[in-house]
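Moving on to chain A:
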Amino acid sequence: MILELKNLTKMYDDKNGVASFNLAVERGEFITLLGPSGCGKTTTLNLIGGFLQADSGEILMEGKDISSLPPEARKVSTVFQNYALFPHLNVLENVAYGIRFFRKYSKKKALLAAEEFVHLVGLSGYEKSNIGNLSGGQQQRVALARSIATGAELLLLDEPLSNLDVALRTHLRKELKEIQRKTKTTMIYVTHDQEEGLSLSDRIVVMDKGLIVQIGSPREIYYKPVNSYVADFVGKSNFLEDEKGNQYILRPEDVNIIEKPGGKYIIEQMVFLGHRTEYILRNGEEKVEVHLQGIRGKDFNLGDSVDIEILFKSKLNNG
Partner candidate 1 sequence: GDTKVVEEEKEVVEGTNEEVVKEKPYEGTVLEVSVAYGGADASFEAFTEETGIEIEWVSMSTGAKLSQLQAEEGKTTTDIWFGGGVDSYINARELGYLHQYNSPEYANIDDKYIDSEGYYGALAIVPHGIIINNDLIEELGLDIPETWEDLTDPQYKGEIIMADPSISGGQYAIHSGLLQHMGEEAGWAFWEAIDKNVDYYGQSGGEPGQKVAEGEFAIGLTAITGGTFGLAETAPVTPVFLDSVPWIPAPIAIFENSQNKDAAKVFVDWYVSDHGQTILKDADARIMANRNVEPPADLAAILDMDKLIDFDLVKMGSDRESTLARWAEIIGE
Partner candidate 2 sequence: MNRNISYSSLLEKAIIILLIIAFLLFILYPIAGLFVRSLTEGGQWSLFYYKDLFKEENIELIRNSVFVASLSSICATILALCIGLYAHFKGGRIRDLIYRGLMISMISPPFISSIGLLTLFGRRGLISYGLLGLTLNPYGWHGIVLLQSLGGIPLSAMFMMAGLNQIDSRLILASRDLGANPWQTLKNVILPSLIPTILSVLFLRFTMNISDFTTPVIIGGRFNVLATEAYLRVYAQANLNGAAAMTVLLLPPALVAFYFYNNNLQKTNTLSDRSKVLDVETLNYKLPRLVNFISGTITLVFFIIMVVQYGNIFIQAISRNVSGKLVFTTDHLHFFQDRHLDALLRTIHMALIAALLSTLFGVMLSYYNRMRRIPGMKSIEFIGSLPYIIPGIFFGLAYIVVFHNGPIKMTGTLIILIVNCTFRHVSVGNKAANATFENIDKKLEWASYDLGASKLQSLVTLIFPMLRPTFLTSFINAFTACMTTVGPLMLLVSPKNLIISVLMFSEVSNGRYGQAAVMGLSLILITFTVNLIAMALMTREKRITR
């Protein structure tokens, strides 16, 4: 157990902040805090990093309470949302900064040691580059190298990919995972992008308004959401109720459309997105969203009468 948060609470006012946060993180785990803007993700990270003082609760690192230590004394390192790279230092100097102060190397030795990490993130050749001249992706890698170089056992990452375009984001996601695998660093990752959370994490902590709603593996979260909030947040959902009043969620991609003239559903809306086509079917009051993948989506037109086939649905626990 590298990190344990016990009943951690920090409220800015009545409504905003984080309350009764409990989480145990194993060494080498990749944990994602997932939730909408304002739910308290950054607050949690800042509490762990030491930039904020908790109102109550404990932060145990390897069993020791570090709540009262200043940031510079915690074996934790943060990759900030916009990287917070030092604009007056070059790539190598940025990476060396943490080695120098965190690991207490001389300036010279720190610069030497930094080279390895610049190499690790694939930026060899850019050592002397000015931060301002790097692309967003490169900056992100420098930030990562800088944090990893400190040798901190726990890395906190605050939406490190949120300012990049989709293609780069997907690419860097893979790289990040790769680096984690190589360095075996424990990581706590913050995002509001469910794809990022689902694809990267060992476990996901879904948050809402400062509280933890669900903790689980990606598949657990996606297929066994504890309530409709989680279900909605990690993907699109149709909600069904059976005769007994049980509620189910039905993912649009787990439904098939079956060609059936005179079927009870009518195609009301159709949006072509290339890799998939999104349909909205209507049966009186009932509306079902269905996503057909690829060429399969080509077969139907607005106004067609069709039927549906449900491939999978999952029962919700809440009312």
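Selection criteria: all candidates are chains of the complex that A comes from, given by their letters.
By our rule, contacts are C-beta pairs under 8 Å (C-beta built on N, C-alpha and C of every residue); 3 or more make two chains touch, one makes a residue touch a chain; residues count from 1.
Please read all numbers here as calculations on a predicted model, not as lab measurements.
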Numbered candidate touching chain A, per complex, among 1 or 2: 2
Parts of chain A lying in touch with candidate 2, wherever the complex brings them together: 42, 49-53, 70-72, 76-78, 80-82, 84-88, 97-98, 100-104, 146-147, 150
